[in-house]
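Mind having a look at this structure? Questions to follow.
Missing here is one protein chain; the remaining ones are kept as they sit in the complex.
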Amino acid sequence: MKLPVSLSVNGVNQSAEVEPRLLLVHYLRDHLGLTGTNVGCDTSQCGACTVMIDGQAVKSCTVLTVQADGSKVMTIEGLAANGKLHPVQQAFWDKHGLQCGFCTPGMIMTTCALIERNPKPTEAEVRHGLEGNLCRCTGYQNIVAAVQEAAARMKA
Amino acid sequence: MFAASFDYHRPRTVDEALKLMREVKDARVLAGGHSLLPAMKLRLASPSALIDIGRIAELNGIRAVKDGVQIGALTTHAAIASSDVVRRVCPVLADTAAHIGDLQVRNRGTIGGSLAHADPGADYPTIMLLLGATLTASGGKPRDIAAQDFFVDLFTTALKPGELLTSITVPPTGAASAVYLKHRHPASSFAVVGVGLLVEMRSGKFSDVRISIGGVTVTPVRAKNAEAALTGQAPSEENIAIAASVVADALENPLGDTYASGGFRVHLATVMTKRALTQLAWKAR
Partner (left out) sequence: MASRILGSAIKRREDPRLITGQARYTDDFVLPGMVYMSVVRSPYAHARIRGIDSSRAAAMPGVLGVFTGQQMKDAGFGPIPCAWVVPASDTKTPPYPPIAIDTVRYVGNAVAIVVAQDRYQARDAVEAVEVDYDPLPVTVDAFKATQKGAPQLHADVASNVCFHWKVSGGDVEAAFRDADVIVKDHIINQRLIPNAMEPRAALAQFSSASGEVTLWSTTQNPHIERFLLSIDTGTPEHKIRVIAPEVGGGFGSKLPHYPEAAMTIFASKMVNRPVKWTETRSENYHSTTHGRDHIQDVEIAAMKDGTITGLRARVWANLGAYLSTAAPGIPTILHGLMLSGVYTIPNIHEDVFGVFSNTTPVDAYRGAGRPEAVFMVETMVDRLARELKLDPVDVRRKNLIPPFQDGYTVATGLVYDSGNYEGALTKALQMADYPKLRLEQAEARKKGQYLGIGVCTYAEICGLGPSQVAGAVGFGGGLWESAIVRFHPSGKVHVMVGISPHGQGEETTFAQIVANELGVGVDDVEIMHGDTDQTPMGWGTYGSRSTAVGSGALMGAIKKIKEKATLITAHLLEAAPEDIDYADGKFFVKGSPDKFKTIQDVALMANVAWNMPKGVEPGLETSSFFDPPNFVYPFGAHIALVEVDVETGEVALKRYVAVDDCGKVINPMIVEGQIHGGIAQGVGQALYEGAVYDDQGQLLTGSMMDYAVPKAENFPNFELGMTETLTNVNPLGVKGIGETGTIASTPAVYNAVADALAPLGVKTLNMPLTPERVWRAIQEARS
């Protein structure tokens, strides 16, 4: 069984026929070639696959493509506008908020959602807000610094 | 990571959904998908069809009703956590929702999905039992099910085949104060133990005490002996200790895993009940 879906991904309209079981993350990666969104687990823990659906951060490994039919999806590839890094991307770079980079796209997408809800998060709020994203390299310290730096810049 | 094949249906109305539930063999209802899809990805569940109720507008939303707040089954944890109505009528529910899973999970996971899944580590069942919520199901004749009757066994509810949970009505906490304490599993974030407490004080004494405990047994339970020990009593340290000491009475055949044995869960439930009581007693003073 294949079903038609239409959705906007990073502002580009896409139509496809997909199996109902096709996860959104596999649609993005294998069908659209948007490989910035990563898969780090199979139980919705790690958050590496985080994307925005209609402005909300979700784990794209736990969403069927057919569920996203008609939605606006944004991935890490769609974040920088006109060749300019998004302030969250810039802050991750400036604060050394990444090492191997695998969790980074998901961390950045979650950070965007976090700052939208809480424009001036404390260290504790950031740490709590990132509970759905795992990083094995950084010990989180510079990620937390990056989130707070980004929040400060976005407010300015 | 790769679910087995299934057919997919996306009804637009509850009636359409119910019709599909009657007609399609071996189908499961898909709401937010945050319990069902992980199980399917690990092939712990392989239904031959999914009935995606995610677009049924009438199942979504929060509204104040005369006996509390009515929450559509499709309402996400995030929506409940940030709802002014919920926060006004029943703040403990908003607090509970704000600490389910993680930010991303709260954006997709739904109250109906969580309740119908009836995971012993879920937070809503405990809080529904605490608050005496009413769960409304459609399919055949619409019926109301009291929270205390809804959770039947591990991953098993009172919903009959062909029935769909449509809304949950939660009474206002009113003058009572309530709190939900959770000992989170360090990996899954599920409640190893969740303790819901609701107390009302009158003339310096507990006039109403409700203690519900989740995570320890196959379904959440009320700690009736502990409640009884406190009702009509002053919120003294001693009375609280006496009540805490009988919490275990309610926790037969506790669940255990590599992180926390049944015995330890019972212990945690005891300590957390004591702390919740102390917290609210202190607040009431």
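Quick notes on this one:
First chain written, first letter: the chains are A and B, and each begins at residue 1.
Quick note on the criterion: a residue touches a chain if its C-beta (ideal position, glycine included) is under 8 Å from a C-beta of that chain, and two chains touch if they have at least 3 such contacts.
These figures come from a predicted structure and were not determined experimentally.
The omitted chain makes contact with just one of the residues A:K72, A:H128 or A:R153: A:H128. For chain B, the residues in touch with the chain missing from this view are 1-2, 4-5, 42-43, 183, 185-188, 257-261, 264, 267-268, 271-272. On the side of chain A, touch with the chain left out of the figure occurs at residues 19, 21-22, 26, 29-30, 33-43, 45-46, 48, 75-77, 79-80, 85, 89, 92-94, 96, 98-105, 108, 123, 126-128, 130-131, 133-144.
Definition applied: only the chains that are shown with their structure count from here on.
Computed from the mean C-alpha positions, the centre of chain A lies at a distance of 29 Å from the centre of chain B.
Interface residues of chain A facing chain B in the complex, by the touch rule stated above, are 1, 3, 19-21, 23, 39, 42-45, 47, 50, 56-59, 61-64, 66-67, 110, 113-114, 129, 131-133. By the touch rule above, chain B contacts chain A in their complex via residues 1-8, 10, 30, 33-34, 37-38, 40-42, 50, 52, 54, 78, 101-105, 107-108, 187-189.
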